[in-house]
Structures are given as structure tokens and as C-alpha cells.
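The block that comes next holds subunit A.
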Amino acid sequence: MHTLHIVSKSPEHPRFRECLAMVDTNDAVLLTGNGVVALADTSIEVPSPLYGLKDDIQARALTPDSAQCQVIGFDDMVALTIQAQRVISW
Partner candidate 1 sequence: MQTLIIIDRPPYGSWSGRESLDMAFSLAAFDQPVSLLFVGEGVLWLNKGQDATGIAQKSVERNLKAAAMFGIESLMADQSACQRFSLTGQTLIDGVETVENLRATLRRYDHVVFPG
Partner candidate 2 sequence: MTTAIRNNEGFLQNAADWTEEVARIIAEEDQIELGEKHWEIISFLRFFYKTHEMSPPSNRLFVKAVKEALGEDKGNSIYLMQLFPGTPAKTACRIAGLPRPTNCL
């Protein structure tokens, strides 16, 4: 993986859009905090591969499509940040 984009802003926040514009092939996106709102918003085309932080998803009672988003815990999040060459925290 080249860049891991960690997005904690909801889709209506300008930074969410800016992030999507920056995602390249070989990049991955991890949704945390309000970012997981994107998983409930049917008007959004989410990038792939896509990860979502379990605690934030559960807190909002969201049920993401497992084909679209891989739900992960904090340990996996740490592993992802190590795997990535670069990390951008949006």
C-alpha cells in the first residue's frame, strides 16, 4: 500500500471531498469518527480498498456492506499504518 488516508470527517465536510480527490491507485482509505457516516450515505461512491473502524461504526449502529468495507479494530489500524509507506490524517 502506498498511502493510507485516515478520514475522520463526514462526507459533507470539505476535507472529505478533498481526500477522495487525492486517493490514488495503491492507496487505501480508513474511515474513523464521523468519517463512517459515508458508509450510510447511499449517494456516495466510496473508494476501494476501504476500511472502517469498528467502534465508530457500532456507535452509530451502521451496517456496512462487507463487500464494500472491511470493518477493523484498533490493532488492525495500527498494522495498517505500519504497512503504509505514508499516512495522511484528514
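By our rule, a residue touches a chain if its C-beta (ideal position, glycine included) is under 8 Å from a C-beta of that chain, and two chains touch if they have at least 3 such contacts; residues count from 1.
The candidates were selected such that all candidates are chains of the complex that A comes from, given by their letters.
Everything numeric in this text was worked out from a predicted model, so none of it was measured.
**Student:** Could you sort through 1 or 2 and say which touches subunit A in this complex?
**Tutor:** Among 1 or 2, only candidate 1 touches subunit A here.
**Student:** What residues on subunit A touch candidate 1, complex-wise?
**Tutor:** Touching candidate 1: residues 14-15, 22, 85-90 of subunit A.
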